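Sharing a structure, written as structure tokens. Questions coming.
Missing here is one protein chain; the remaining ones are kept as they sit in the complex.
And now, chain A:
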Amino acid sequence: MILTATHLSKIYGTTLNLTKALQNVSLNVGTGEFLGIMGPSGAGKSTLLNILSTLDQPTSGQVWIGDQDISQLRGQQLASFRRKELGFIFQDFNLLEALTVEENIILPLTFNKTPAQQVNAELSRVTTVLNLTQLLQRYPAELSVGQRQRVAAARALVVKPKILFADEPTGSLDSYSATELLQYLQLLNQSSQMAIVMVTHDAFTASFCKRILFIKDGQIFSEIVRKNSRQEFFDRIMDMQATIGGGGKTNALQSGS
């Protein structure tokens, strides 16, 4: 197991106006697994992902990544843990607009004080996989949305994280760019031991995962595992979405916030 979460709860607000965003959620992520998290808008997907990825603290419950209890990490320790072990991709492409694609991608390595030789090796590794070699000297403003998201992915992957967290990574992409990105992610997931935890509302995107957790009203509703073809998996996801209700475009738009 690369990640273990037990009895996670998250409560927002005051005693007068409580939102139970998560209630008693437990889950495991195996090494090299590609886990999807699905559910209607407001189900608590982002909340869950933020807690798993150390960006937020649960009201109660524990998260272990590797053999580290992340609630024990503070300040600089936490920052360094994130930098070395975790990768992040968000729906809106978080790139530094003032830097070129290359500078954006190698930025995390500069914080790690990686030697120049290795920086170049890592750079060419991720840029080859994500097909970015032609774009290295461009600025983010000169890229298409799909390209930007690939740069964001490259930056997340350049440090070889043990686990990659993605919140609606395809939420702003057209279907072509989305497929492209997902194929790259799938490739990386298969070729390395990196686990991926991806939140999505979209059945097609989710069909790239190996296992999907459905959550509703802050609780795990059900789980499905891919056995055969992606098409068959996709159909089962659609069925489950119909059962659970919700989903669709509105979800994609809201879950970015």
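FYI, a residue touches a chain if its C-beta (ideal position, glycine included) is under 8 Å from a C-beta of that chain, and two chains touch if they have at least 3 such contacts; residues count from 1.
One rule holds for everything that comes next: contacts and distances are computed from a predicted model.
Note on the omitted subunit: UniProt lists it as "ABC3 transporter permease protein domain-containing protein", one of the names in "Sarcosine oxidase subunit delta", "FAD-binding PCMH-type domain-containing protein", "ABC3 transporter permease protein domain-containing protein" or "Acyl-CoA dehydrogenase". Shown as candidates are A:96, A:145 or A:187; the residue that touches the absent chain is A:96.
One of A:58, A:108 or A:169 touches the chain omitted from the figure, and that residue is A:108.
Of A:76, A:117 or A:228, it is A:76 that touches the chain left out of the display.
Chain A meets the missing chain through residues 50, 55-56, 76, 79-80, 82-84, 88, 90, 92, 94-99, 107-108, 110-112, 141, 155, 256-257.
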